[in-house]
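Of the protein chains in this complex, all but one are displayed in their positions.
Let's turn to chain A:
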């Protein structure tokens, strides 16, 4: 099939560059400069999709972002699949592969359309909810088939080969839209000296000027566009962004722009010959001032069968003829309520094809364009409208009738016109989307029959977006808005801008017609579509209002009007007008819904940018990370840290070599620490350096225990509460000098504890002289622990390790493996332990030296899992695991760590005197020993006292930590249990979801070495 709708001349296409593409498997030709839509129309492709709900055949209706139906799935390969692309916005390139997103087995013969045709009246709004309500459990099954039947494209199943970027931009004036108003605004702002970003969603800048019949300075309007763009391009302070859609307007003039850099060339950057280049960019623009020059969308009129292929909005007809050299049919009927739409008839006639009639709803239209049409011999039928389109797969005629618009009735007999295209225009709706993204409601203007944007701070409106449509006025309004925006940003223009001369036309007023009355009622007439993408009809809106949905927001949600990627571009105003008519209210009384970002769909690639794979979330490595990797560690994520979880070793069994399981590795590591010596990379522990004359006083206020007498060289364990008395974090703090302390925090709490300290210092006690700094990354921490720890450690340090000289909870400064170190005798395992802090860049040297000396002691590296088992065997808590923000130090049995007699009302003290925190039946930390030693209880399992009680059972607490202990040769757990400390020796039950119930004995939290002798040797 050749391009039989293509004109021999005219348009902004390059006929010397033929491009080949496929649509639904069929090969077609187009030209450089085409969109996918214009190329399809040139080839006479009528049906491009099936509709969402009724599976009706749909053709191309519009020419830009307002296209509701021609939604395509693009991509030649699986990895390059992109759903949700409007054919009207996709530039044609050689080798483009497109498919309809809907229609099975094909758009020509769709099975579901029989459902739509037969069941159309049986599918009112809310159909799916009403029909598939029960049983609820089946909804997932129903939904799967409903979605297959509907469908708006699919995501690729293969990984995206392209890269995407985010750019942070700042400018004085961001101009959105490069039509006459936008170009005028950009020129006047840039000439005043402002830094300007001008973005436009189309392939070329110029907007409506690219297909305008108008002249500027007695030359085609496009010539002026070229001059204006060239001037802006030459200015260093101006950034031009074509193919860039402003999709979201956010608080404080933050605007997200989606720039497509290679999508007009191929379906991947590599395919476009731009291997390694960025496919698209998300510009995050912080603009001092924004000029919104987004223009207006033409509204179609709502009449019966207005969705059959061949029905188009009038302006789109002009665009295809003038910009792409494509006449999308042979015989045109234009139905309109305004003058501007007459351009479509004039363009059609000049292209050498038949204009059957212009049907104008107004009684006496007499504007210049109307006169021009009459002078060209075009039949103008007044006081009438197209009531119904004929045809199934393509328009075959139009039924025209005289109407009484205010009374909403037909008044005359029906005339049937033979045609294959019906262009309609119901007036213009300013594109207010961006202006309402932050919640500002648009305002109705009766004189414009449209909503204009509400006032948004820092945003200026230019041209069509505020209802200024005439070319000369739009240019002037743009220049004004640009100058105002520049002035608001501190830039004054030298003088008034000279504007190109444009003709000013006399127009007769537009009539307020939205839905054309039909001889039958809306419910009985053939479907009159309002929202084409969501298959919302006039009858559906009428029904919704009858069923009691009075708020437009409810009507929207009930009918799906303005949903999805369409965001009500074509249909919203018509829908509101119909709702208003049915509710006997005015449109401003009914009001409008709010538009949401994004204006058009943005690919996930652009949203994600570089924040994917290893850059999705920053990963933090300790100085010893590479060693862990080389020694086969399995890693665990702790916050952003990668910590060794366990170090599986090779094992020989039955003549075969295999890696240890986690259970085997952890058992081996645990026994090594309890019987020999183990080594742990504890560098991720939060470390906060605290200095100042009031540092000690400050510690006394934020910790629950006493700090007044801690001498240099000593270490103390401290518990930190919030002011509600609940434990927030814990750790040791060492006195480095009278005014100098080193606090450690949990790995996950490092940042929040530092912020907590700053909060109290800055807001409550600014009089205290104390300073905090994070030194987590500066110091690597290596723990050497186990009965053999002293022997090994003494080989590599000059510190006197005599047990009387260097006691438990002391710290010493000295050299370890020849480098300066701080060594702390604290223990998180219950064994003799030395925590060695060295500068992070010495860590690997120290670690390797310890291993060189450690071989004879069978020094064993262990990970976080073993650390957890060892600390739990000792009843040592982990804040955030054994506590959850509702646990007091008393609940944990840490009475010894609470200094009630401290003079200052430290954080949490007052709350610990509340009656609630003194209750005896609070959940208290206890140990649990399963009756069956093989059982390892589930963390989070609920505890009950009576396993035979009917559901809901009385829940008494839950398991917080649970492991298998190779030393005890049994599972064991920590748990919080109501009144737990008085229940020692009692049996409790843990019912599991699989129906089994575990039995456990309530025991002390300390399972190993209750007297704490092993760490004191």
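In the analysis below, a residue touches a chain if its C-beta (ideal position, glycine included) is under 8 Å from a C-beta of that chain, and two chains touch if they have at least 3 such contacts; residues count from 1.
We adopt the following convention: contacts and distances are computed from a predicted model.
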- [ ] Tell me the UniProt name of the left-out chain, picking from "Septum site-determining protein MinC", "Bifunctional protein PyrR", "Peptide ABC transporter ATP-binding protein" or "Sarcosine oxidase subunit delta".
- [x] "Sarcosine oxidase subunit delta"
Open item on the list: Tell me which of A:438, A:559 or A:622 is the one touching the absent chain.
Closed with: A:438
Task: Sole residue of A:489, A:644 or A:889 that reaches the chain not shown, by the stated touch rule - done: A:489
Task: Touching the absent chain when the full complex is considered, from A:69, A:289, A:829 or A:962 - done: A:289
- [ ] Among A:905, A:955, A:992 or A:1017, choose the residue that contacts the chain missing from this document, as touch is defined above.
- [x] A:905
Open item on the list: Which candidate, A:167, A:759, A:852 or A:955, sits in contact with the chain we can't see?
Closed with: A:759
- [ ] Spell out the interface residues on chain A facing the chain that's missing from view.
- [x] 168, 250-254, 286, 288-289, 438, 457-458, 488-490, 723-724, 755, 758-759, 762-764, 766-767, 769, 905, 909-911, 913-915
